[in-house]
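What follows is part of the complex, with its chains left where they were.
Chains here go by letter, A and B, matching the order in which they are written, and residues are numbered from 1 within each.
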Amino acid sequence: MDVRHLISIEDVSVSWWDELYRQCCDIIARPGDYSLSCSGRVLATLFFEPSTRTNFSFQSAMMRLGGSVFGFSEPGATSTAKGETLADTVRMMSSYADAIVIRSPYEGAAMAASLYSEVPIINAGDGGHFHPTQTLADLTTISQKRGAVGNLNIGLCGDLLNGRTVHSLVLALSKFPNINYFLISPRELSIPDYMLTHLKNQNQKYIEITSLESTLPQLDILYMTRIQRERFADPKDYDRLKNVYILNRRKLMAAKEECLVMHPLPRLDEIARDVDDDPRAAYFEQARYGMFIRMALLLQMTHLERVAPGPAVSNTALRCTNPKCITATETYLPALARESDRESCAYCDKKMLTI
Amino acid sequence: MDVRHLISIEDVSVSWWDELYRQCCDIIARPGDYSLSCSGRVLATLFFEPSTRTNFSFQSAMMRLGGSVFGFSEPGATSTAKGETLADTVRMMSSYADAIVIRSPYEGAAMAASLYSEVPIINAGDGGHFHPTQTLADLTTISQKRGAVGNLNIGLCGDLLNGRTVHSLVLALSKFPNINYFLISPRELSIPDYMLTHLKNQNQKYIEITSLESTLPQLDILYMTRIQRERFADPKDYDRLKNVYILNRRKLMAAKEECLVMHPLPRLDEIARDVDDDPRAAYFEQARYGMFIRMALLLQMTHLERVAPGPAVSNTALRCTNPKCITATETYLPALARESDRESCAYCDKKMLTI
């Protein structure tokens, strides 16, 4: 099943994943066979917000396929800075490139881009909204280190309220069998209700808990995320809590021998450096697996036929009022409601208002 | 006939164009056959002034041939910023690259670069002077959409006084049979006298007119350009005129069914978005054709033999006093008069002064 654009991890099925992962394994096994697979093909990277790591991962992935990359890594450099619309920038880029990777501080930017592009759009992060290829990297790491996704106790630790990466990973994991979620966070940063609702609807087993140390022994995977001071109303709460969620070698002694420690990176203090040399530390391999799964994704996406998009027409009388939605800045965009939920914005997924 | 450097559209003949265009058509027809044509070859891009669109077009063109690109996109990044001369920068770049694309705010910069380069120089814009590859993109679009250049009514609309793109296109079109020019502009921004002289000398048929709407029905091609507020002495004149030269769907109803609407891009308001979905809107395809003709150009230029340039020696006692001429900042450059007109500067084409 072809996926034309990768906007959200929810766009893809387990069968699509299985096929992509098989491709990824073959690339890992015989990289030399792929060194000219994308020769003469070009990837455009539109980073309206800097992200060194994600940008380098896509660049190296495309280059390892023998393809090339052009684009910009911060908006200052772009004609957008000179008042060109996102639509026109995407039309131009799609006339030059075989696929487009886009990152933006605005929610729904990748979805908006897909309305005007003749080539596949890959979402590399749209504000606090989605970052599907990070989730693909996580699934690849789990599959490589454990043989398959499923039948595991996973601890998600840190800021579960704002952690885009965590939400996306949970949405993906809930499609696989027998996952137990240990949601480890301070109460101020516990996972949002709509995520809990999702877990309930999918009959997933989960518990919310504040202590990392007491949970660690049961985990097959510990997925760490950063806790940011500015998320706390009262800094004292932060100072009280921050050490609780720092993983170090001493705490790790309580973990299973085959437990995987994962982190989307970059890490600051939430994982002490004395953990790096522990065989359970998987976060650097995770970055490498992220590159390989992106190779599989780009191999597929850069070989799809060019398709001229139809006119973009509104399908709702409602209006999105989310100030972080791409429709707030690119005002010509048609108002679009989700097919599945006619009251939610198709760009940012927030509820819309009647005008 | 080989062209060593592409500085001005006047450097090339119709037969050179025909050959280049044949190559371009073959690339469009069988792109896969060219995906390794420039493998191991490198293009250097020297952008002393930013130009996202032109830069991306050259980059993607080179990459689609399997070649690579390095360089800078604004002068801050360069050793020129550290006081190196243009001559030394070009010598360095030409020792690393197989061809050089240069863009500069100074008139004659590309011509100056050609004096010190072992490899072909391609002018990607030297101040308000020349931008030959934009003209090649325009000719390619016309040829692709109409089968050939010639036998057409073309309307050139907007700022004809300052529009480098328009001047260059007119110089090129006047080499083809039976073109009628409709020069549509406010009086303040009508085409310069030397262009009218050129049209007369070439026995071209043209009229100057201020109304777009009355002219539209007769046109096979409408070439739109931007009108900038700052070009008007009195802003009120701008406000009075600006809407006259905005093309929208309503006005376009008066145009022929096969009329082509072209624009060098980026467009701001001069073409309303409601025109984009009209089959006559050719400005986005124009960008794509620009990439293909640049592929043909780079394929040719990056395969020429390296030639060490001889010493640069002056051929005149006159001095150029044009403050926008490259000789005004790169003072070591030899004073050079045009072969064809010993009183004009070979860099910027302006009249020189006796010292």
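Following the convention adopted for this analysis, a contact is a pair of C-beta atoms (placed from the backbone, for glycine too) under 8 Å apart; a residue touches a chain by one contact, two chains touch by 3 or more.
Since the model is a prediction, treat every value here as computed from it, not as a measurement.
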2 chains shown - copies of the sequence in the complete complex: 3
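We adopt the following convention: only the chains that are shown with their structure count from here on.
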Distance between the centres, which are taken as Cα means, of chain B and chain A, whole angstrom: 41
Of chain A, residues touching chain B in the complex: 36, 39-42, 44, 67-68, 70-72, 77-79, 82-84, 87-88, 91-93, 95-97, 311, 332
Residue numbers on chain B that touch chain A, as the complex places them: 31-32, 34-36, 39, 50, 52-53, 56-57, 59-60, 63-66, 68-69, 73-74, 265-268, 273, 277, 284-285, 287-288, 291
